[in-house]
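The structure under discussion is supplied below as structure tokens; questions concerning it will follow.
Removed from the display is one protein chain of the complex; every other protein chain stays in position.
Read from first to last, the chains carry the letters A and B; within each, the first residue is number 1.
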Amino acid sequence: MEEIREIMLSSDDIKTDDYLVNMGPQHPSTHGVLRLLVKLEGEIVLNVQPHIGYIHSGIEKMTESLAYHQIPHLTDRMDYLSAHMNNEAVSMCVEKALQVEVPERAKYIRTIFNELQRIASHQLWWCAFGMDMGALTTFFYGLRDREDILDIFEETCGARLTLNYSLPGGVQFDIHPNFQRDVKAFIKKFRAKLPEYERLLTGNVIFRERTKGVGILTKEDAIAYGVTGPSGRASGFSCDVRKKEPYGAYPYVKFNEIMGTDGDTFTRYHLRILEMYESMNIIEQLIDNIPEGDYAVKLKGVTKLPEGEYYQRVETGRGDFGVYIISDGKKNPYRMKFRSPGFSNLFAINNIAKGWKIADLVAIMGTFDLVIPDIDR
Amino acid sequence: MAFNIYDFTPLTKSIHESLSASLSPTATLAIEWTIVGVVYLLFVAVFGLFLVYAERKVCAAFQQRLGPMRVGPWGLLQTIADFIKLLMKELITPKRADQFLYNLAPFIVIIVTFMAISVIPFAPGLVSFDFDIGVFFVTSVSSIGVIGVLLAGWSSNNKYSLIGAMRSGAQIVSYELSVGLSLIAMIIFAGTMQISGIVEGQRDLWFIFKGHVPAVIAFLVFVIAGTAETNRGPFDLAEAESELTAGFHTEYSGIKFAFFFLAEYINLFIVAAMATTVFLGGWMPLHFGDFEAFNSVMDLIPGLVWFFLKVFFVIFLMMWFKWTFPRLRVDQILNLEWKYLLPINLLNIILMTAVVLLGLHF
Partner (left out) sequence: MTNDSLIQTLSTLLPDAQVKMGTQYVEAILPLEKHHEFMLKLKNTPELAFDYMFCLTGADFADYLMVIYHLESTTHNHIMVAKVKTADRVNPVVDSVADIWPTADPNENEAFDLLGIKFNNHPEPRRLFLDDDWGFPLRKDYQDDVHIVSR
């Protein structure tokens, strides 16, 4: 291919040649099937070109032939670490179009699930990130604590990962009777465990040396490249959708939007740990006050959205996830587009990684928390 | 002497006498060398297997799981099964690899390991070579191992192996300095390079306690530098699985890979054994100067057992590092050596000299 033939030979005095190194698609630290074509000069990265599409399933095309209550089932598989948030985004977009008001109980349940999912997603991110850095034990500690959340999910939804819980109108079934007790027990346990994560990595000199000041993303670049979520907030870009356009039960809770200023790898890392604390705060404020009532509103007959265009955003573990529906009045969407946060985040890496070494590239990729099916859809 | 019953000297003397009574001196020598060689081969094989198993169990304990449990009771036969598997694997040689050097590299690494083990005293009387520059011999022989690593990476004709081998080579060569200098500090303290002399000198108290501050500093530097020498723990960027494949031994399979793998664990043993001998007293039980009662109680435990307990302690320490800390980047590894460990070592040597000259030790 032309890229391989493009190996540059420098014309000035004696320098080592640049060469192309392929990271992936099977590689332990690209977190999924992603291929990075890295142009190196010795150890220094000159250019990173991502090649995606290994897991492209054509979800957007599929939605054009599905009914609106069938589409949330597909969205689980896109960003599987934020499955419920994807479900909720599609459901809310349809509800917004039909101008249907979801019962309060459903809003509370959806928000609690969102935050539990966010903690689970950050736990998986932390364990994989530690492993990439070389602290192999973090992988087991993160997964061990995540099992409790997955058990809670399994009790209510029947599935651990692809939850398939929200539908237009509310949620599919009511929560399990043990739900509140289990969630409270989990929060108590995890509050004691989270400082252990900090002790293991945050204070470690080796870890700080590898992450402080590495891969700085400025605020202007974050806005220009559309980097949202914890990666964008670490650069000072205030993009939390829960604060800008509150949805579900978020208007009823008090929580902080964690922001950073430096925009380096360490800030992105630390911000996610602090977000886990905030998520626990949100759950604590909601878990005892779930209102009684219906868990869903029955939508009559076959849902046909009125003609027009509707956009709904939610805040997933990766950033600003958007659902855009162009409807022509029929029972299938005319065009449905998923704005995936990982897609914009991935293509900003080239800008940041120039001039750093390969080991730093692994660190930077780790803190962007990419889930490849989210990018490929 | 209180520990006569655990002294191996009568045993070795009697073998030597019975052989030389019936055979010519050359034949005696040949047979003795054969016996020593076979004993060491057995030791390396068994201990290597045991260390691999121990690493997996220790790693599992840190990660809150059990480790190998199925093959044999408590998974004890796991490593044997792994090695049988490695022996049965097809030996794939890359087509454009330099055949001679490609095949030579694992042998260099293993031979160097054997040479280094030969001077370590396991118990009183149980040492095969005891010449007057023992410590110097170990450090110089370990340096030859670098050649094996570089040859392996270069002759594989694979750019990832080459990068890995270059990184490894730079790292090992740098950290040899620190290892050597920290040992020199202790040689100044002991007054002799002969290993048996160093062990004897710890009869009243181990050097790490006797030499207080400079000995403790030298010990810490030695353990850090020793871990880096063996490409282990937080310094394993050259073979990190999450970076570029498996480093310099990417292209090796089967028995040749087994050699590299075994050599790494035996190197771990060598570093631990040197640390034990020079800092923690080798096979010498813990004695406190003149407390006869305490000393005789300590002597009830054989020297061989003391030696292995201390070696296991240091090995456990090194395994602890590996499974807790993240990895350092290669420029940070070299930074650590040249900007921090080397100056600390040099200052420590001056400090130790002052301590010895002014008699400020126990």
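To be clear about the criterion, a contact is a pair of C-beta atoms (placed from the backbone, for glycine too) under 8 Å apart; a residue touches a chain by one contact, two chains touch by 3 or more.
Source: prediction; values computed, not measured.
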{"item": "Touching partners, among the displayed chains, of the absent chain", "value": "A"}
{"item": "Residue among A:225, A:269, A:295 or A:368 touching the omitted chain", "value": "A:225"}
{"item": "Candidate in contact with the missing chain, chosen from A:308, A:329 or A:355", "value": "A:308"}
{"item": "Residue in contact with the excluded chain [from A:76, A:115, A:240 or A:320]", "value": "A:320"}
{"item": "Where the missing chain touches chain A, by residue", "value": "52-53, 56, 58, 60-61, 96-97, 221, 223-226, 228, 237-239, 244, 306, 308-311, 313, 320, 322, 324, 326, 334-335, 337, 339, 343-344, 346-348, 351, 376"}
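Methods note: only the chains that are shown with their structure count from here on.
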{"item": "Chain A-chain B separation of Cα centroids, rounded to whole Å", "value": "46"}
{"item": "Interfacial residue positions of chain A with respect to chain B in the complex", "value": "19, 21, 28-29, 43, 130-137, 139-141, 144, 200-201, 204, 206-207, 209-210, 357-360, 362"}
{"item": "Residues of chain B touching chain A in the complex", "value": "59, 62-65, 159, 234, 236-237, 240-244, 323-332"}
